[in-house]
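These notes concern the structure reproduced below.
One chain of protein is taken out of this complex; the other chains stay put.
Going in written order, the chains are labelled A and B, and every chain counts its residues from 1.
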Amino acid sequence: MAGTALLGRLTWQLAELVDVIAETPRATTLVFAVPDWPGHRAGQHVDVRLTAEDGYQTQRSYSISSAPDGTRIALTVVHVQDGEVSPYLTGELRSGDQIELRGPVGGYFVWEPEHGGPLLLVGGGSGLAPLMAMIRLRAAVGSDAETRLLVSSRSWEDILYRTELERLAGHGLTVVHTLTASRPSGWTGYARRVDADMLAEVGPGPAARPQVFVCGPTPFVEAVAEALVTLGHEPRRIKTERFGPTGD
Amino acid sequence: MSIISRGFRGRRDAASTDRVPPGQYVTRDYPVLSAGPTPHTPLTRWDFTIDGEVDEPHRWTWEEFRALPSEEITRDIHCVTKWTHLDMVWRGVSLDTLLDGIETSAEYVVQYSDGGYTTNLPLEDLVDGKAWVAFEYEGQPLEPAHGGPARMLVPHLYFWKSAKWVRGLRLLAEDAPGFWEINGYHNYGDPWREQRYWGD
Partner (left out) sequence: MDETMLDGNAVAGMLRDVFAVETTTTVATCGGCGEPTPMGETHVYRGAGFVLRCPRCENALVTLVRGDTRMWIGFPGIRTLQVAIDAS
């Protein structure tokens, strides 16, 4: 695709909060309108900058969870207890408020529809956010590319985008959940941390040479990437994005 | 020019300004900051060495190091990334104790650590009660993530001048900029003169 390599410098842009979606008890999606938004690719992220009245500044990065949609982007923020930024974004910020953001950023952890499949997407907690942009884009363009999504969450209530994933499943998309902390009664699905056996069962296997995307807390990504390599997946076909200690 | 984020305060404490150097914000956190992966040297292999411009290298095993007189140190710590933490409590061996009896004409020092980190400063900034090799924080053995088993403590300079996982000091006739000094930070690093970056 011509013109994608030389992009020009990034500047901070003003984004206005236009919608708030309570995803789970601990996570909120914020939808922003960014007037000069150049569009984005699935998997990219933005840097958000907050400035206090005395000039103190802090930044965080958030993956874009929405498929390209004109000048609108969606960021899913997990509320961190005693956090510095997430309580502000999920508790204080109101529709009409503006924040500064810079993006879209990232070219490595990106899926384009023309890449096709098969795809193996593995998300831990909020690591599902950039994978959701890929899944939403896949649905928007009507792709049938074989896609297996493995989601690790603490509990049923903590699964991000749960009902939407149920709705999108099919047409080549299989969604598998594992719940690591608590399960609803009658749960027959996976109930442990992602490991090599689980990845082998969810597939696709290495013979199908899937493109693999793994995202979540650093320890999660390290463990999953190592398990995938042990199973025989080519390291070059595994793309990773680490979110730090807790992923939040 | 950034816009102000309405209602954003950040997690900072108010504090008397005469203890807070320019441009710093007071925090009660103890952020884990590191230039590389956390080393895990077993105490059976750990040693601390003072070498360079000395008659002969001086070396202490962990047992020998811990047998030296140590003291409790309470100081304010200032990181160049703008956090200041007041009244942090450590226990360590004074550099005056370690340098006692060591003769040198050197004027400069490089601290070196497991993992390859280095930082430089004048020898004068390590003596007369200004520096320690610390092995406890808040009464507990120093955690690896915070530089354990032992780290340098030079509170009057920005905290990157206090090497985590320190294994020794090299005494030198000439100044030798260390890891961050080569890559953009100030050669000396006085927080009260806000000497953060090269050329400040």
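Here is the rule we use: a contact is a pair of C-beta atoms (placed from the backbone, for glycine too) under 8 Å apart; a residue touches a chain by one contact, two chains touch by 3 or more.
Everything numeric in this text was worked out from a predicted model, so none of it was measured.
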item: Hidden-chain contact residue, picked from the options B:Val20, B:Ala35, B:Val54 or B:Ile102; value: B:Ala35
item: Chain not shown: contacting residue from A:Tyr88, A:Phe109 or A:Tyr190; value: A:Phe109
item: Residues of chain B in contact with the chain not shown; value: 32-38, 79-81, 116, 145, 158-160, 179-180, 182-185, 196-198
item: Contact set of chain A toward the excluded chain (per top definition); value: 2-10, 45-47, 61, 102-103, 105-109, 217-219, 222, 239-245
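By our rule, only the chains that are shown with their structure count from here on.
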item: CA centroid of chain A to CA centroid of chain B, Å; value: 38
item: Complex contact set, residues of chain B against chain A; value: 2-12, 25
item: Chain B-touching residues of chain A, taken from the complex the two chains share; value: 12, 14, 49-53, 56-58, 82, 84, 88, 92-93, 97-100
